[in-house]
Every structure is written in structure tokens, then in C-alpha cells.
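In this view, the complex is presented without one of its protein chains, the others remaining in place.
In order of appearance the chains are A and B, and numbering begins at 1 in each one.
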Amino acid sequence: MSRRDALLQLVTLALVVAGIGWLIANVADNLDRQNIASGFGFLNERAGFGISQTLIDYDEDDSYRQVLIIGLLNTLLVSVLGIIFASVLGFLLGVGRLSRNWLISKIAMVYIEIFRNVPLLLQIMFWYFGVLRNLPSPRQAINIGDVMFLSNRGFALPSVSFMDGAGFYGLALLAIIVTAIGLRRRARKLFLATGQIVAFWKPLGIVSLAVLLLAGAVAGLPFAADIPSLRGFNFRGGMSVIPEFVALLLALSLYTAAFIAEIVRAGIMSVYQGQREAAAALGLSHNRALSLVVIPQSLRVIIPPLTSQYLNLTKNSSLAVAIAYPDIVSVFAGTTLTQVGQAIEIIFITMMVYLLLSLLTSWAMNRYNARIALVGQN
Amino acid sequence: MKKLAEIFAASAALTLLTLLPVRAAEDTLQVVQQRGYVKCGVSQGLPGFSNPDDKGNWNGIDVDLCRAVAAAVFGTDEKVKFTPLSAKERFTALQSGEVDLLARNTTWSMHRDTALGVDFTGVNYYDGQGFMVRAELGITSTKELDGASLCTNLGTTTELNAADYFRTHNMQYEMVAFEKADEAVSAYNTGRCDAYTTDQSALYAQRLKLTDPKAHVVLPQIISKEPLGPVVRQGDNQWGDIVRWSHNAMLNAEELGVTSSNVETMKSSTNPSIKRLLGLDGSFGANMGISNDWAYHIIRTVGNYAETFERNVGKDTPLGIARGVNALWKDGGLQYAPPIR
Partner (left out) sequence: MSATWQPKPARPAPTHVVGVWGWMRQNLFATPGDVLLTIIAALALYYTIDVVFHWAIIDASFSGTDRTACLKEVQGACWPFIEAKFGQFIYGRYPEAERWRVDLVYLIGFVGLVPLLVPQIGWKRANVIFMLGPFPIFAFLMLTGGAFGLVAVETTDWGGLLVTLVVAITGIVASLPLGILLALGRRSEMSIVRSLCIGFIEIFRGVPLITVLFMASVMLPLFLPDGVNFDKLMRCLIGVALFSSAYMAEVIRGGLQAIPKGQYEAAAALGLGYWRVTGLVVLPQALKMTIPGIVNTFIGLFKDTTLVLIVGLFDLLGIVQFHFTDASWATPETHITGYVFAAFVFWVFCFAMSRYSIFMENRLSTDRD
């Protein structure tokens, strides 16, 4: 490195340090002069407000720390479900876009062009203020088999509570999972050794049925369904899916699916044409060629941009604040910020949480990517 | 030798930056006078308090207070500019000097007064939190709201009050808090919530925006004290005094029967209180660093408290709010201004 570079670096560093120092001095001066509280002590204070969707126990006596966790869990919930739905839909659309069926291909194209060229926030508001508002009030709720009710308060679903003996069913489930893994391994081993395709679903079905019957014989049916019913203003009992969640999930999934579809399309098109022809020459049908030959190879191209779509979806879930879905930005960088008034600490924590989520997601996807790349090379 | 020069240059750059002058706080009055107008933080649109009409002219009871301050400082109520602020930004905007004065239907609470670096200078509207529900539900009392979904604005005292109230009365509720009042009202209007809760005066104001205002009733109960008042930065007492006494002058004017229409004739009044109010006696304005006829200009351009109340929220406005607790103390209300003496 030349001396001039060293100087340039030094000056840059000095500028940045000085700039940050200047900002910190300003903040300290402002906070001090205006007598604004600082520090993270507020996290232990009583929150005192209600939240419309809490995945873990919460009441108004809990601290702001609990609010932070609840907000984070709500963000994660909508992000994870959004990622799943967007991936499935995006994959179908991407494959559909390349379908030899002209109509399917054009429909996929129109969908993609519409949904990815309209701002997400507008789509969220469209679903929430535009569409869901047309649902009936709880008293005129759409009744699905007397157990599920759809109204402008959301989706009231039955929930299941477990009584004594439900543990046996847990054990049964465990046994089924273990069997499935064992069968899969054996089948794979045999397949690699002899090329034989071993039955998998049939033995698994038989074992499952047997185990479940056994559990039933021992424990009976230790479940109680809690069915929602209309009492007073709202449905009580059971489980409630709030409309804010539905609108946000819908918009996030539909929007991101359009982007994923384009990624999938590009991925599939990147697979060398010869591969497809070779697969056809081996007698594989179009669909089998796609699922056994083309898609596994295209994954290597698909995964990196897909990762950034997943990250985008997670970050975009912060638009929840516009429709009162209690995600981290809404309950923590929103309500908590205004109640406590410590903007710097709260925005800092919020940003750190998102950075951490980004790092975790890219780490996980990189691991997966590495595995796929290796398989491909062997 | 060359290396030495480089190190010198680098450290010089560093020192220069750290020594960048941090501008010292100037007193607000001086800044305002130099700038030529008052910057007033108001709501993003709340009829009766601060609301822009189609042409962008602001009016409302909070807006009138801003205009009164401008009249006190400049002798004309025109020299004021309004900055619409969300509930979340309002205190930061005041702290950072983006506005000189916050008149944004803001509740005076101890936490805000002591921990946010701001000072409340009085109460220009005594309010309380109430609930609005659909008339068809036939509800008459807040006690009947068990299990209701509530729409409200995120980051306000209302969110906390409602939580406290429902807990105290052992009732269930679902809180749906929106970033903007418009969104909360819109969600209530679409049926997402059974009740919309905020300051009662705002309920009357927001009701005007609903599809059919008559189909909604504001419940009579009030579940909290919400004294709304103007806010200034902490530590600038002179400016705080000007804002405080602009409001007090309007109250004293009402008490003494001085209105915008009779203020000229009142100038020849022999009542010593009126003489002091209109700056014909004493040097009350000069003590605050402004002209002695400060209150005269307020009354001449904006009017007394009764005038601004009736013009913006009173019986003959769409809001139709009675004076109630906002009547003068001698009429059984809470509005009480210390004397100008």
C-alpha cells in the first residue's frame, strides 16, 4: 500500500470518527439541555397498553421488554408464513410462466406484471381498507360449518385443548416421524445400492394407522375443541386470526410471489437445453424431467436471489404499522417510542433486530446453498 | 519530513472537525423576531382544533392560540406558519427547534412535562377521553363495552387510559392502534371496531368525517382527565411566558367583556383591569420583551377565549360542543386566568 493510500485512509477514518463524534456530542448536548431521559432502563418499566395479537402471554402489567418480544414474534410469524406462501405461489407462477400451455403462461405473465409494479403499501391498504371492509359484521358472520366464522373482525377458528393422556398421541407422532426417517434412509440406501425403488408411503401409512389406533386404545380421545361463539360484540373462545394479519400476509405473499416467479423462471431457463433433451431421451416425461433434472439444477441459480427476496419480505413486513398489525415497528418503534419518548434507543434496538434477522436468514440460506452446490458438483 | 507533514495534515483535519462550533441555544423570542414569523406545530387535521380548509388556510382553537402568540409578538396574527405533525413526531419537532410552539391538542401529563424536555404553559381546552359507538348498538354507557374492539391512535395517552379503564372494570377488549387518526377512523367506519376512543372533543370532530354522522353516538362518560395545552421547550422561560400569557390574556378579556368588536371603544374604558390588559397602564409587555399593547393586538385580531371557542368548536359549529368545564371559573367552569397586575 502506498503512503498516499495510507494517508487517505487515515483522513477518511479521521473524518468518520470526527463526524460520529460530532453527532454524539450533538445528541448528548441536546438530550442534556432538554433534560430528556436516556438509557435502556425503560425496558423494565410497565407497558400498560393492550396488544391485539400476542403469541405468548401478555397483559398490561408486562414490561416494554415483553412488548419488544411480542412485536418480534408477530414480525416473525407473518414473515415465515409469508415466505412459505410466496415461495409456493411464486414457484407455481414461475413454472407456469414457462408452461407450454399458452393460456397458463399468459395468465402468469399478467399476474407478475401487475403485482410487481404496484407499490406494496398500496396493495396492503387495498386488501385491508378496500377488500376486507366488505366482510360482514360479527353478527352476520359467514358461518363455515358452525365452527369457523369469517367477519370483519377476522377469522374465528376452533382451537384444540389437550387433556390428560394427550401425551400418548405425542408419543405416537414421534414414532411416526422416526419410522418415516428410517424408511426414507433405507429406501435411499437400497436405491443407491441396487437401483430398486422401495415402497415408502404404503408402509408408513400402515405404521401410522397402527400407532394411532394403539394410542386411541390406551388414552381414548383426550381432546376438547374450543369452538368460537358470538358473545356480546365479538367471537370468544377458539382462536382468532385478526384481519390486519390476513391483509398483511395476503399482500406480502402475493407481491413477493411475483418476484420469486421471475427468479424461478430465470433459474429454469439457465439450465442447459441439452439437459432437458437428455432427460427426454432417457424417456422421462416432461414433468418428471422438470422435477428430477431441471429444477434441482436450477436451484443453484435460484437460491441467492431468493434469499434476498426472503429478506425483502421480512423487512417489508414492517409496513404493518400502516394497518395496525402489531409487529415490532408498530408496538415498539410506534407505541413504545411515543410513550417513552426515547427515540434513539428504540430506533437503535429496532434496527439491530432487523439486522440480526437479515444476518440469520442469509447465514441459513448460505448454508443451504453450500449444500446444494456440493451435491451439484458430485 | 514528508511523513511528519502527512501526520500533521491528518491531525489538523481531525481537530478541525471536532472543533466544529456547536451553535449555542439562542432564546426563542429573538429567533422568532429575526425570522419574522412564529413556527407553530399543529395536528395533521382535526376539525375544531387545527384543520386546513381546501385552500390550505388553517383554523381551529389551537390555530387561534398560535395566531394569538403571533399577534402578541408582531402585532398581527398573520405572521405565523403551521407545521402539521403526527403524534409521534410532535415532541421531537419541538425539541429540535423545528417549531417554536406546539399547539396540537396535546395532553399535559407529568411524564411529558418532566422527562421530555418540554414545558406545558397552560390548558386551552379541558378534555377527557370518551368513546364513540354505532347508535344501532343501543349502548348508553362505557360499562357495556365488555369484549369490544377499540380503534384508536397509536402512541397517545388514550391507548393507556383505555387499557387502565378496562382492566379496572374487569372487562375484555381488543386494541387496534393506528399510526394516523384518519386510518383509525376509517377502520372504525368500516366496522373493524365497535368503538373509537380518543379525546371527547376529537370524537365530535372525527364524527363529522363519517359516512353518516347521525348513526354514531358519543357516550357521555369520560374515563380520564385530558388537559390539552400549548407546549414550549424547557428552559426558555421568556418564550414560555409569552405563550402562557397570550392564552391568559384571552381569558382575562372574556372575563372583562372585551371582544374583538368592542376592543377599540374599550380603549377609553376607565376600568383599571382593562387598561392594564390593553397596555394603557403598566409595562407588562415590555417585561416579556414585546410591545405593551400585545394583548390589544391579540384581542383585535383573534378575539377573546369565548370568541375563539364559539367560532371553532362551540354550539353553532358542526362540532356543537357546549362550554361545560371550559367555561370561565365564575360561570362554574375550570378556565381561570391569573390577573394581569
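Odds and ends about this structure:
As a convention for this text, a contact is a pair of C-beta atoms (placed from the backbone, for glycine too) under 8 Å apart; a residue touches a chain by one contact, two chains touch by 3 or more.
It should be emphasised that the depicted structure is a prediction, and the values quoted were computed from it without experimental measurement.
Of the listed residues B:Asn124, B:Thr142 or B:Ser186, the one in contact with the hidden chain in the full complex is B:Ser186. Considering A:Thr336, A:Thr350 or A:Asn369, the position touching the chain not shown turns out to be A:Thr350 (whole complex).
Screening A:Leu43, A:Leu77, A:Ile107 or A:Met365 for touch with the missing chain picks out A:Ile107.
Not every partner is drawn; the one left out touches chain A at residues 1, 5, 8-9, 12-13, 16, 23, 26-27, 29-31, 33, 99-104, 107, 113-114, 116-123, 125-126, 129-131, 133-134, 311, 315-316, 318-319, 321-322, 329, 333, 337, 343-344, 347, 350-351, 354-355, 358-359.
Even with one chain removed from view, chain B keeps its contact list with that chain: residues 22-26, 31, 44-45, 52, 55-56, 81-86, 88-89, 92-93, 95-98, 179-180, 182-183, 185-186, 189, 208-211, 213.
What we mean here is this: only the chains that are shown with their structure count from here on.
Centroid to centroid, with C-alpha atoms defining each point, chain A and chain B lie 42 Å apart. Residue ranges of chain A in contact with chain B, taken from their complex: 3, 7, 10-11, 14-15, 17-19, 21-22, 25-26, 29-31, 33-37, 48-52, 60, 129, 133, 137, 152-153, 231-234, 236, 242-244, 321-324, 326, 330, 334-335, 337-339, 341, 343.
Residues of chain B touching chain A in their complex: 2-3, 6, 9-11, 13-14, 17-18, 20, 22, 25, 87-88, 91-92, 95-96, 111-112, 114-118, 145-149, 154-156, 159-160, 162-164, 166-167, 173-179, 183-184, 186-187, 190-192, 194, 233-235.
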